[in-house]
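Quick one: the structure is below, and I'll ask about it shortly.
Every protein chain of the complex appears in place save one, which is left out.
Let's turn to subunit A:
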Amino acid sequence: MPAILCDRLPGGGAGLAAFGGGLTRPETLDSGMWDMHRADLLGAPDTWRSDPGLRLLAPRNAEDARHVPILADATGLGAVERMVVTIDYSPFPLALVFHPGRALPLLGFGVKYEIAGPIRASALAGGGWIMGGAFIDAMGGGCSAPAVTHARPDWQDGFGEMRARLWPDTGRLRVGIRHPMDTGLADGVPAHHLSELTLTDMRGDRIARLEIHEPLEENPVLTFLLPADLAQGPIGIAARDTGGFRFSGEVAA
């Protein structure tokens, strides 16, 4: 079963092909901050490559710099030890580090974009790094604007509310947490963002772990892919943030 589900919508398979299929765009291969980020954030590997087994769905333009939807699908690479999402010209170049563990190496998320440039998902598989990249044009400002919730009288209303759903037939798990994801760059709003999220099975054993940094969007919704046995649920979800808050929930099929 293909991991990307565009073809579940009428015409979606053709639409995905017209979109480029999520294949790495050549202009991202040897450009931007890739040299430096490889050295600083990926442990300076000697070699790397691009590979059609890693697909990165990203829009060409950031319609909303506070919510740029991304899907990284590394299921075509086999076992993946970890996947690192970096944004070339972000004030916070490290966005996410995903340790799939017993989940499959697919991650959907939204990011804030401060300035136009490439986003990259780099997967460590078989001892080597595989990079998928896409250039996103953006007006920017997504990291330095205050979260929308701060325009409300009480931003803590609904804070931490966790929403989730599990689709046992496809193995999809989607998890949303209401959180301002403050980067610290907006005037007068200190940094306060989610820092970690873990998935556990019914015995409480860890399935997967996600390290979260500032670029993740406000009120983030994450997409995971679980193998058939785990997709029967229930799945425990636990998260914490830089303010010491903890969040938890459980989702059944």
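By our rule, a contact is a pair of C-beta atoms (placed from the backbone, for glycine too) under 8 Å apart; a residue touches a chain by one contact, two chains touch by 3 or more; residues count from 1.
FYI, contacts and distances are computed from a predicted model.
For the omitted chain of this complex, the UniProt record lists the protein as "Hydroxyacylglutathione hydrolase", which is one of "Hydroxyacylglutathione hydrolase", "histidine kinase", "Sugar ABC transporter substrate-binding protein" or "3-isopropylmalate dehydratase large subunit". From the options A:Met33, A:Leu71, A:Met131 or A:Met181, the residue with contact to the unseen chain in the full assembly is A:Leu71.
Per the touch definition above, the residue from A:Ser31, A:Ser50 or A:Thr170 contacting the chain not shown is A:Thr170.
Only one residue from A:Cys6, A:Ala147 or A:Leu185 touches the chain missing from this view: A:Cys6. Touching the omitted chain from subunit A are residues 4-12, 14-16, 18-19, 22, 57-59, 61, 63-64, 67-71, 108, 110, 139, 159-165, 167, 170, 172, 174, 176, 221, 223, 237, 245-251.
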